[in-house]
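Here the structure comes first, spelled out in structure tokens, and everything after it is commentary.
Showing chain A:
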Amino acid sequence: MDRRLSSGQPGRVRGLLGGARPVISSLLKLGSVTKSFGAVRALRGVSFDLRPGEVHALLGENGAGKSTLIKVVSGAISPDGGTLEIAGSPVRHLTPASAHRLGIACIYQQPALFADLTVAENIALRLEPVAPLRRVRWNPRRQRARELLAQVGSDVSPDAEVRALSMPEQQLVEIACVLGAGARIVIMDEPTASLTRREQERLFAVVKELRGRGVGIIYISHRLEEIFALADRVTVLRDGESVGTRDLKASAAGESPLSESELIRMMVGREVSHIYPPSESKPGEVALAVRDLGFRASGVQGVGFEIRVGEVVGLAGLVGAGRTELARVLFGLTPADHGEIRLAGQPVSIDSPAQAVAHGIAYVPEDRRRHGVILDLPIAHNMTLAIHRRLFPGTWLRFGAERRLALDFIRDLGIKASGPEAPGGSLSGGNQQKVSVARWLATHPKVLILDEPTQGVDVGAKSEIHRIIRRLAREGMAILMISSDLPEVVGMSDRLLVMRHGTVVAEMPGGSSAHDVMAAALGQTGVTA
Partner candidate 1 sequence: GPSNNSASGDGATQTAGGSGKKLMIALMPKSKGNAYFVSCKQGAERAAKELGVDLVFDGPTNPDPAKQNEIIENWITLGVDAIAAACENRDGISTALRKAQAKGIKVITYDSDAQPDARSFFVNQATPEGIGYTLMDEAGRLVGPSGEFAIITASLTAANMNEWQKHIEARRKEKFPNLKMVALRPCDDLKDKAQAEATTLLGAYPNLNLIMAICSPAVPGSAEAVKQAGKAGKVKVIGLGLPSENRRYVKDGVTDSVILWKTEDLGYLAVHAAKGLADGTLKPGAKSYQAGALGQFEIVGDHLLLGKPFIFNKDNIDQFNF
Partner candidate 2 sequence: MKRHFHELSVAGTLVLLLLVLAVLAPGFFEPQPLLSRLATAAPRLVVACGVALVILTRQIDISIGSLFGVCSVAAGLVATGPTGIPGALATSMLVGAVGGAVNGTLVAGLGLPSIVVTLATMVTLREGLRLWRQGVFINLPDAMQWFGLPMMRGQAVVCLIAVGVLVALALMTRHLAAGRYLYAVGSDAEAARLAGLRPRLTTFLVFVGMGALVGAAAVMNLVQSPQVDPSTGRGLELEAIAAAVVGGVAVSGGRGSLWGVFAGFLLLSCINPALTYLGVKPYWDKASQGAIILLAVVADGWRRRRGGT
């Protein structure tokens, strides 16, 4: 790849704010890239460049076109128009295979793993060059996988099947893949969406090390604190267009560093308060109480806590601490094999999600693609799937009522979609998440369990969801919120539970310091259980 034919031509950086900067050799250069999906114009002429040894953040609202842009770079989709230059040489037909050869590695927003295969094999399939006649060497594969997983701080077994992994575990496997690829350009689309602080820090260390080696990194995230902690430059997309590229390191070119609120304004076009709405409800009766609850096969045992009406209880813990598993028990997906659940004082048994719904429990799952949204079903159908009984008495479908309900949610949550008939799969990741939340809000549950409710959701919608959570609590819902976003879980909760090794090890008041929560989650001493 030493055919460095073109150096940056000034004409091509149209639309970039920082045009005055001296041109240095770039790893990747996009010029006026366009892409439409049917009537949706996802990219309307975006230009972008990536330098060696920088972390370049991509920022924008849900549906702004970030994932589409990086899919163009990774060869997953071919653009309708525009130019693409890698290490100075123009590239025409980029396929995933040729991108791989050119040294591009990518973590997609939705893990692109093979559910039926083992972790080691997944990693190998991504890292080994495509050579059909080569012999497969299983032990080196396992060894390699074990090393890479250790580097990203995951202890899943290389022989585990991916279908048995939780969302964050899958994300760690994806990161391991990228780490092993030895790429010059690394793309990460919301790698931390469901990671907790500890894995996140591990990831940052990895990213920094890559940067030190001169690798160019495109980093997408909706967590602004990450962007500020990590990125050198940031490009903001809005409605498929680039709003501008800014330096985040103050030292460069004497610009004043960007503030968080400025960045939000660039993204959303208006001010969005980034402060968690204060709790205003006084907890009432006990809505949900569990005692000694568990399902041994998933490692959850001896869990006890209660949630009162009008209370938001946060559930924190590390990846694999068992938070999702606990939610699955409460929702009847893996019915409890010991312990007791009481709803409003009445003991109940919950053997299936259908029963949980009938008891007024709702669960927004963490893996939205597999569990949260049915991708091929129109979003209106997705939103009403859990309220068939109420919306359609006598099982008779009422299409008008369904449409109205869907339109209301699309408006209230600001879902970006062509209409209620659009299939869930055509939405951007964050918008899918909103559909998933909408489905359960529609059930008006007594107890609402949210598992990473704001993962992949942009700042505007995030604060919208936070406001909704507060409102629901005020209206008398009991809410259990699982979140790996530590500031969020600390800021939103009236009370905090911390899980470790499948059981609740600590309870803290809302607003406790993030440090204390982490300490409890790590099992460090000095914390009351």
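On how the list was made: all candidates are chains of the complex that A comes from, given by their letters.
One rule holds in what follows: contacts are C-beta pairs under 8 Å (C-beta built on N, C-alpha and C of every residue); 3 or more make two chains touch, one makes a residue touch a chain; residues count from 1.
What you see is a predicted model, and the numbers here were worked out from it, not measured in a lab.
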Query raised in the report: Out of the numbered options 1 or 2, which touches chain A in the complex?
Result: 2
Report summary line: In their shared complex, candidate 2 is touched by residues of chain A numbered 74, 76, 95-97, 99-100, 106, 108, 112-117, 121, 125-126, 128, 130-136, 295, 297-298, 334
